[in-house]
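For reference, the structure is listed below as structure tokens.
All protein chains of the complex are present and in place, except for one that has been dropped.
Let's look at chain A:
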């Protein structure tokens, strides 16, 4: 029942309705059939509330396959600027090398690209937070996708004997080192997304050897 008096949230914008409509089906697909989107954002800083996205890189992954033909890479115009972060991601405020779009355009395009896919990222909570705050600025609710995190999944594969510090947080660099992945284009959204995708495939193969793995077991929400 819809009671206007209690409904605090305003009607979401049209683009969000279209996106949300894709989540009608409740059953999870088989692991091999599931569509994953591995993504990463470069931002002006490390605070999801204050900082803004500068670029998004995302790749589609199904089974053991990454299709470069459906990939997503955008650079975003931002007023918020942080000099310190430039040293990490190397994205300048004014750069003519790549065309930039507005945050609104970027978020709309991103939602269209991900659809109801399962999101994968390294410390993905932050990247999802960044997108969610951008959605909020557009008057839209949060992302509805299922997600999983390569940092958390990797930790499950480390042999008990070798866990010296149970609270250790594995960085993407740690994973590259341990899983033998070349660190090209590190700290570019697309480069990190690709590295994360390879890490995801490798970690999944390690997890799969132990038992019959179900999609549900790797999801974090």
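We take it that contacts are C-beta pairs under 8 Å (C-beta built on N, C-alpha and C of every residue); 3 or more make two chains touch, one makes a residue touch a chain; residues count from 1.
The definition used in the following text is that contacts and distances are computed from a predicted model.
Student: Tell me the UniProt name of the left-out chain, picking from "Putative zinc-finger", "Sugar ABC transporter permease", "Cyclic nucleotide-binding domain (CNMP-BD) protein" or "Transcriptional regulator".
Tutor: Matching "Putative zinc-finger", "Sugar ABC transporter permease", "Cyclic nucleotide-binding domain (CNMP-BD) protein" or "Transcriptional regulator" to the record, the invisible chain is "Cyclic nucleotide-binding domain (CNMP-BD) protein".
Student: Among A:110, A:154, A:170 or A:194, which one touches the chain that has been omitted from the display?
Tutor: Answer from the full complex: A:194 touches the omitted chain.
Student: Could I get the residues of chain A that touch the absent chain, sorted low to high?
Tutor: 57, 59, 64-69, 71-75, 98-99, 159, 161-162, 164, 180, 184-185, 188, 190-191, 194, 197-198, 201-202, 205, 209, 211
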